[in-house]
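Note that one protein chain of the assembly has been removed; the remaining protein chains are unaltered in position.
Each chain carries a letter (A, B and C) given by its place in the written order, and its residues are counted from 1.
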Amino acid sequence: MNGLHLNDVLDRNRPAEPEALRRGAEELRLAIIDLIDGAGLGHYSSTFSIAELLTVLYRRTMRLKQGDPAWPDRDRFLLGKGHAAVGLWPLLAELDYFPADWLSDFGKLGAPLTDHPNMRTTPGVDFSSGSLGHNLSVGIGMALAARLQKRDYRTFVILGDGELHEGQVWEAAMAASHFKLGNLVAIVDANGSCATGSTSSVMNIEPVAGRFAAFGWAASDIDGHDIAAIIKAFDTLPDPGMSVPTCIVARTLKGKGVSFMEETPRKWHLGFLGSEDRARAPRRKSGKGSEHGGSGRRFFIHRGRG
Amino acid sequence: MNGLHLNDVLDRNRPAEPEALRRGAEELRLAIIDLIDGAGLGHYSSTFSIAELLTVLYRRTMRLKQGDPAWPDRDRFLLGKGHAAVGLWPLLAELDYFPADWLSDFGKLGAPLTDHPNMRTTPGVDFSSGSLGHNLSVGIGMALAARLQKRDYRTFVILGDGELHEGQVWEAAMAASHFKLGNLVAIVDANGSCATGSTSSVMNIEPVAGRFAAFGWAASDIDGHDIAAIIKAFDTLPDPGMSVPTCIVARTLKGKGVSFMEETPRKWHLGFLGSEDRARAPRRKSGKGSEHGGSGRRFFIHRGRG
Amino acid sequence: MGEAVDVFSFTAGEAEVDGGESIGAALAKLGDERPDIVVVAPDLSGAPIAAIFAARHPERVFDCGIAECNAMSVAAGLAASGYIPFVLQMGAFSALKCAEQIRTDMAYTQLPVRILSAWSGLTMAYFGTSHHAVEDIAITRAIAGLTVVAPSDPHSALALLRSTLDHPGPVFFRIASGDEPRLYKGIPSVARGQFLRLHEGRDATIIATGLAIHWAFAAASMLEGEGIQIGVLDAVYLKPLDEAAILEAAWETGRILTVEEHNVAGGLGTAVADVLARNGAGAKLSVHGLPDEHLLVARPAELHAHYGLTPEGIVEKIRTLLEAR
Partner (left out) sequence: MGEAVDVFSFTAGEAEVDGGESIGAALAKLGDERPDIVVVAPDLSGAPIAAIFAARHPERVFDCGIAECNAMSVAAGLAASGYIPFVLQMGAFSALKCAEQIRTDMAYTQLPVRILSAWSGLTMAYFGTSHHAVEDIAITRAIAGLTVVAPSDPHSALALLRSTLDHPGPVFFRIASGDEPRLYKGIPSVARGQFLRLHEGRDATIIATGLAIHWAFAAASMLEGEGIQIGVLDAVYLKPLDEAAILEAAWETGRILTVEEHNVAGGLGTAVADVLARNGAGAKLSVHGLPDEHLLVARPAELHAHYGLTPEGIVEKIRTLLEAR
């Protein structure tokens, strides 16, 4: 896929072009639409907000080994907001962590690729998630392990902004700075929305960077859809041997890339594209299209009548 | 006791003299020694660090009604660090919330006065505690109730500094400012020690006021043994109708008042005074003295051999 | 309609169900009558069960964000101040995540909090094991002073909601999706600690709870055509448990099958076994539910079929039970 061979080590901050990464993020969105079409259900808007972040991480920033998801020196990646797992699958397939044809079984009974990440079924998933609020703690365990093993891998954790409501995140935030984990990087997907409404109107989390800073982190905001800004933030991470964990607050749009999702991101927290929606959404040329009729379904808010 | 009659309303910020309050705190410590002597076990050092805070709250600051622990307009008091309950019992007895002779049964099988506060057995306990980290959340419920009922009572919550490790405290801290609870006052007993060691060496919590401020509170430090400073902080609390919760970080000494406890507060987290210790500790003239021999026992650290 | 709809449709609260009330509508109506009812809903104030109430009484709804434990203790504080809080929780994150808050802040203190634990069992199974709520009967039944009920349709939900309203201690409602099809014609009258009888039996008795009672009832109807008479008891109360009904079933039909969307270790089946064994009732017991192992992840209907949690699966279990010895 990416012109790489099995067991090639993919170095950190490899020279991927910003423009190629930008296109990669767009392709990822299209692949996500295809995957959810196949499964008949999925989390569009939560995944679209991190498309650029995931693309830069997997295609440029993280040290990985093609085809070897268990390589001990790989950088670790944890998806605290596990409901965006569908965004991982195309990237992990590209790394030859599993056969690409697994993608077509996404969401099926007994299939390895599931709606939330499961480390026991999907090679390349460093930890399972689904319950919000656990994975920053798990990341601390991995970062402590790196130090014990004198390895210099980094552990990246993407958290939802609503996920910051969970107290365990703050237990972990406290512990990460206490343990001086310069090898831990938290990325908050500040897409402004949780399930019920705008994150801060449901339960205020601002100032996000200010809160992490008070908990002992080096924290700053970036535009989470600006490839150049993401590259700059990741390229200039402190050495993993340093003693302050880094928090990057990525300001994003929930539903980014699909106009009607950007407008009503909550409706697209969970659903699938119905026929009318599909006509309006961007499509891959090769996209098989959904076999499902009907309009988008929303889990928490209300069920459409159509 | 305090020259008051049943059903007298005790106004907020009543004119209790600083010197009398200072003496009151000392008397409270002596009463605590007596109570623990009677029970044969108790939390000295955690209670001694809040003697001044409790004394000013109950003898000056809180609006209460003599003999009526369920008066709807009373200010509420929650002891997040429930293991300091023994410090409450003399103060609640003084308010005629229960007969003074209950004190002599403290800690006995079936007695209403227990090592941790139990709202179902002790009139005047606004909520039970024992598991650290819950009571700030409970206080939010009470503060929300005040607003719904259009009552202007305040809810005070004393938290241990180790208790701040619990994530639920930060869930509550987030919610209190979000709900604009100007009628909620958190007092952190920053005595510098949790069970295993110094609070911040076990798990750093500093800057405490800075963390609360980042979570939307008006927060500041005071000397928690300086009666004048405590009075000033409590007398100048914002009106309960205001929209920002207040956090007072009281810098205290764990074991304050007993030299050998101040020196090794952890050893006195839980224990009882043995004969040698008793000779060194301050005593009430009327103190009955313990029937227990032996030296102090420490729960978490190690058991003495003597 | 796409097939996704079965999985997540959750209309309770949004609409009248079959001309009757939904849980959400009922809660809102209770809220009209009783100013002491408040709702706490961690990032769920827009969910149907809470939404009608929220629209009518916004000042009495407190969303606490995605902080389930805080929501529980806040509710306890409200209850200690004279309110009857209904805390809406997702099944996977209620008993399992907040057991300590339930035990310590509600049960120990005996406060009238009501936990609406919705999307329990496999309702959200598609999302992975993290979203399975198949341990909650075991957890809640072990907490002294907690009442545990499990409505099986909107009508029994209403009956339980209303009849427990003034119970002095906490009540845990184990709700599946909340928009199960109607099972009871009218609002059944429920009494504390009693099962509801749906079908008279002679050859065996099925005791089922929640969604499972629908399959059980269908199974009994299927068997009736063959002349096999199966009693069906809806375990709407899980604690206190209807010991008298269990023993009577043991006595009268000699064979009992329990069915539930819960781990067979520690659920309704175990609770029934407990009653039988302690009372020396010699009935034959078969326990049907989710195996005590890592469950597959898929849509609920697929998993129900896979694990035999269907009328057909139950018929098969009954046949085996009838053949035993």
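Please note the rule applied: a contact is a pair of C-beta atoms (placed from the backbone, for glycine too) under 8 Å apart; a residue touches a chain by one contact, two chains touch by 3 or more.
It should be emphasised that the depicted structure is a prediction, and the values quoted were computed from it without experimental measurement.
Remark: the absent chain touches shown chains A, B, C in the intact complex. Checked against the hidden chain, the listed residues C:Ser22, C:Ser45 or C:Asn263 yield one contact partner: C:Asn263.
Looking at C:Ser22, C:Thr104 or C:Thr253, the residue that reaches the missing chain in the full complex is C:Thr104.
On the side of chain A, the interface with the absent chain consists of residues 118-120, 126-128, 130-131, 134-135, 137-146, 148-149, 168, 171-172, 174-175, 178-179, using the contact rule stated above.
Where chain B meets the omitted chain, the residues involved are 40-41, 82-83, 107-110, 114-116, 118, 128-133, 162-163, 165-167, 194-197, 199, 202-203, 266, 270-272, 274, 290, 292-294, 297, 299-303. Residues of chain C in touch with the missing chain: 93, 95-97, 99-100, 103-104, 108, 110, 128-130, 134-135, 137-139, 141-145, 239, 263, 265-267, 269-274, 276-278, 280, 282-287, 291-295, 324-325.
To be clear about the criterion, only the chains that are shown with their structure count from here on.
The chains in contact with chain B as well as with chain C are A.
The pair of chains sharing the greatest count of C-beta contacts is A-C.
Distances between chain centres, each the mean of the C-alpha atoms, put B farthest from chain C. In whole angstrom, the spacing between the mean C-alpha positions of chain A and chain B is 44.
Spacing of chain A relative to chain C, judged by their CA centroids, is 35 angstrom. Residues of chain B in contact with two or more other chains: 168, 171, 174-175, 178. Multi-chain contact residues of chain C, defined as those touching 2 or more other chains: 64-65, 67, 69-70.
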